[in-house]
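Please read the structure below before turning to the comments.
One protein chain omitted, others in place.
This part shows chain A:
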Amino acid sequence: MNRKTHRVKWSGLLDLTQSISGILLAIFLWVHLCLVASILLGAEAMQWVAKTMELSFLSADGHGYPWVVTVMAVLIGVLILLHVLVALHKLPLTLKQQRALNKQMHVIPHEDTKLWRWQAITGVIVLLAAPVHLWLVGAAPETIGPYGSADRIWNQGGWLLYVPLLLAVELHAAVGIYRVVLKWGLAGDDMTRIQLRKAKSIASAIFILVGLASLVAFMPHAS
């Protein structure tokens, strides 16, 4: 009996959890952004997307269930918490470690290590900003739509949160996926690595542009 508890392979489990939770969060992030970007097609399109996400097609009156969004917010929050708890093992948390990293970057300024440092920095920004975003939408799911969201972003100062969150999370996710692919050997030789690096930069750039364009597109709907 005792043998079983002793044999839990925590290090491996944690590393797997970090990669898998990261992949799930990245997929969610990109799908989420595509859905929000429906505002670029106009208020009706976004309204339709928002209602569909509330499963309006399942309710008799066609209004859907806004609490579905709250449930999603809670689930994503839990996934983020899991990802953070595991990723924390990798961050330099002590002064000694931070000094070692700074000294290392000074003596050997290696590109992919710099990239990782940005991933760590953006990770902390997301950690701080994402819960606020989740709370805002999770607590008032019925307001999500062209007019409610526009009001939140432009009248209540939401953009102050969303712009840094968008920049940080899109950089973090793309670098993260790039690293997961290399980490588990899903890409082949160095040539694929260069292409992969390019692809991740393009993905970050496109999603940031689409995100910023969507934020701007909400502006006319803010009364």
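Just so we're on the same page, contacts are C-beta pairs under 8 Å (C-beta built on N, C-alpha and C of every residue); 3 or more make two chains touch, one makes a residue touch a chain; residues count from 1.
We take it that contacts and distances are computed from a predicted model.
The protein name that UniProt records for the chain not on display, among "Oxidoreductase FAD binding subunit", "Tat pathway signal sequence", "Class E sortase" or "succinate dehydrogenase", is "succinate dehydrogenase". Of A:Leu58, A:Met105, A:Val132 or A:Leu160, it is A:Met105 that touches the chain left out of the display.
Residue A:His89 is the one among A:His63, A:His89 or A:Lys198 that touches the chain missing from this view. Interface residues of chain A facing the missing partner chain: 9, 11-16, 89-90, 92, 97, 100-101, 103-105, 107-113, 116, 179, 182-185, 190, 193.
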